[in-house]
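First, the structure itself, so that you have it in front of you.
With one protein chain held back, the other chains of the complex are shown just where they sit.
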Amino acid sequence: MIRTFTMQTSRRDEMIDITDRVREALREIGAHGDGAAIVYCPHTTAGIAVQENADPDVKRDALMRLDELFPWRHPKDRHAEGNTAAHMKAMLTGTSQTVLVQEGRLILGTWQGIYFCEFDGPRTRKCHVKWLADRS
Amino acid sequence: MIRTFTMQTSRRDEMIDITDRVREALREIGAHGDGAAIVYCPHTTAGIAVQENADPDVKRDALMRLDELFPWRHPKDRHAEGNTAAHMKAMLTGTSQTVLVQEGRLILGTWQGIYFCEFDGPRTRKCHVKWLADRS
Partner (left out) sequence: MIRTFTMQTSRRDEMIDITDRVREALREIGAHGDGAAIVYCPHTTAGIAVQENADPDVKRDALMRLDELFPWRHPKDRHAEGNTAAHMKAMLTGTSQTVLVQEGRLILGTWQGIYFCEFDGPRTRKCHVKWLADRS
C-alpha cells in the first residue's frame, strides 16, 4: 500500500511536478475507489507542496522569495553541514501532503499540481505514496 | 464521502472561521463514528489553518505579519498575475488540514478553530471536506 519512486534533482532549489508520478503510483497500488493519498518526503531538506501548475514563474518566484527569507549563509548558524536554510524551507513547506481521491482519480483544483520541493540538490531523492481507501 | 461548500470572501487577506461548516459537512456525510476529516482547499492562493478562535487580533496580527514577510509587490517577481505573495502565503500555511473525529465530533483543542485563509480575494472559493472513517 506504499509505493516509492525516485528522482534525480538537478539544482539546489527546484520544484518538480510529480502529479503524474503520484497518479502512476496510485494505479500501481490499484487504487480504484475513493480515499486519500499521502505524498510523503523521507528527507529533511526537501518537502512536498500542492501549488500552481500553470505559470512556471510562480515556482521561480517562490524559490527566489524563500531564498531571501532563508539566506543560505547566516552568521549565527552552527549546523556543521551548512544547510540550515534547506531544513527551514523543508520544515515550513511540509514533509507531506494529503490529496483526495474519488473513483481512483486525484481531486485537484484546476490550477493545482503536486510538487517535490528540492532545497539542497542536486541529489537522488525518494518519494512515498500511501493509499488510504475509504472503508466500505 | 467528499462534501464541498462555497464561500464569498470580502478582502484580499482574510481568515474565515469554517469550523461550523466543517461540522455541517460531516453531518451531511453521515460521519457518526471515529476517524479523521481532511479539510482541503482546491485553490493555489488560499490555504487552510487550524488556529486560535478566541481573540480576533491573532488573525489580524497574523495577516499583517505574513504581509510583511511576503510584500505584495516585489521587484524581482516575474509572475505576470502579480500575486506571487498570495501563492507563498498559501504554500506555507498549507493546502489542507487533517482534524480528528471521535463519535462524530471534531476533536479540537480548547482554543482551536479551522480557518479558510484567503490571500488573494475577494473571490468565490470552495472548500472540500473528506471523511476517513476508522476501519472497524
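Letters A and B name the chains as they come in the text, with residue numbers starting at 1 for each one.
To be clear about the criterion, a residue touches a chain if its C-beta (ideal position, glycine included) is under 8 Å from a C-beta of that chain, and two chains touch if they have at least 3 such contacts.
Because the structure is a prediction, the values reported are computed rather than measured.
Novice: Can you work out which residue in B:Arg11, B:His32, B:Arg65 or B:Arg78 touches the chain that's missing from view?
Specialist: Missing-chain contact among the listed residues: B:Arg65.
Novice: Considering the whole complex, which of A:Met64, A:Met88 or A:Leu106 touches the chain not shown?
Specialist: Considering the complete complex, A:Met88 is the one touching the chain left out.
Novice: Write the list of chain B residues that the hidden chain touches.
Specialist: 34-36, 49-52, 55, 57-58, 60-62, 64-66, 69, 92-94, 97-100, 102, 107-112, 132, 134-135
Novice: Of the residues in chain A, which ones touch the absent chain?
Specialist: 1-2, 38, 40-44, 69-70, 74, 76-81, 84, 87-88, 90-92, 94-96, 98, 126, 128, 130, 132-136
As a working rule, only the chains that are shown with their structure count from here on.
Novice: Per the centroid of Cα atoms for each chain, what is the distance between chain A and chain B, given in Å?
Specialist: 20
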